[in-house]
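Only one protein chain is missing from this complex, and each of the others stays in its spot.
This part shows subunit A:
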Amino acid sequence: MTAPLASPLPHALKDAAITALIAFGLAAPMMGLVTVQVGGDLALEQHWDRVAWAVGIVFVGRLILNLTLWRPGRVRTKLAVSPKLEARLMKLARWLAPAAVVIAIALPFLPGIERYQIDLGILVLTYVMLGWGLNIVVGLAGLLDLGYVAFYAVGAYSYALLAQYFGLSFWLCLPLAGLLAAFWGVLLGFPVLRLRGDYLAIVTLAFGEIIRIVLLNWYWFTGGPNGITNVPRPSFFGIADFVSGKDGFAAMFGLKFSGLHRIIFLYYLILALALITNYVVIRLRRLPIGRAWEALREDEIACRSLGVNTVNTKLTAFALGAMFAGFAGSFFATRQGFISPESFTFIESALILAIVVLGGMGSQFGVAIAALVMIGGFELFREFKDYRMIVFGLVMVLIMVWRPRGLVSSRTPSVFLKEKKAISGALVQEGHG
């Protein structure tokens, strides 16, 4: 036991005051002074009340933290979630995943679900799919890819351009877009074979930007910043279009025409694509190639001396990850009907990566939850758009503090002797003995 400590109050006050000062320094220019347009001129408007609020909140918050959670000498509990609860959650998760799928399938027909919610569902599912795709590269193979959006862009532009120049249908372009994206994945893979960690991250980041800038400047071919408009909408598997005429989908199936049909169809399309992605990833994890990816993440030299061809293994990870982004990209193009390089900025890569990391690298279920929380949360805070980046950042920091290995950090082994036993990532630390 430690000896009784002196009152923590003076120290806590001092620390809180310093923090408040920093908050003042930040808030004064950022929140206190606002530029406004007065006629043709810019003028400064002063909002010292906001600054006072911000400083006050920071001071009180820091003080409370200093006296409670950060109190010196406080015995730290290592786990935020007790092992028992964790085990129970894991059991629950086994039911949760199929339940989530059932809910996702029923969603468009649930009461109270309107076009807005279905649109949001499409958006979330797109990111779930992208997260699952990137999970192959980052979560399984451990290759930090900051330019994933490039493959999403390749997929989107593949479809839009093939449709524009050759009039090819969505259903033909979907696999083509995947193949083209996979091809670019291999193309990126070759030069970065020897790189790892931060170096790899920088090169992939650059790659993502190169693709975007090429799309932006190749004016005569891609339309440059204007993008491509009138990207054809998908038909009902090439049988019928979602139009109101007598050849339309509604007439064909004896339904009353509704614009919602296409939205619901798009919803199921992305749901199916996402589930296929999930299925493929789960299957691959059990195959030698999937295990090789994971082993590669852990120790490349050991892999090689066990006979793993690390070049091929890395390239397949890049190619497969890119392929799913390509599928998602061509879906994005057909859903929006309009694409431009604006949609493929670095922030998208960062968002997808954040989803994978927050979800707990390598965990499919965690990634889905993270996508729901992040994209859904983003939408929820749409009205407070000034603050949503702050909330967004705060949530990310909190999750990482609370669960440094991501939301679902347990990794289920891919082979078993007799019964399945999940190994919790939070419970066991790596030993280096």
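By definition in this document, a contact is a pair of C-beta atoms (placed from the backbone, for glycine too) under 8 Å apart; a residue touches a chain by one contact, two chains touch by 3 or more; residues count from 1.
Heads up, the rule we're going with is that contacts and distances are computed from a predicted model.
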Determine which name in "ABC transporter ATP-binding protein", "Cytochrome c biogenesis protein CcsA", "FAD-dependent oxidoreductase" or "GNAT family N-acetyltransferase" the UniProt entry assigns to the undisplayed chain of the complex. "ABC transporter ATP-binding protein"
For the chain not shown, which residue from A:P191, A:G259 or A:P413 touches it across the whole complex? A:P413
Which of A:P225, A:P288 or A:G393 touches the chain that is not shown? A:P288
Need a quick check: the contact residues on subunit A for the chain that isn't drawn. 288, 291-292, 294-295, 297-299, 301-310, 411, 413-417, 421, 423, 428-433
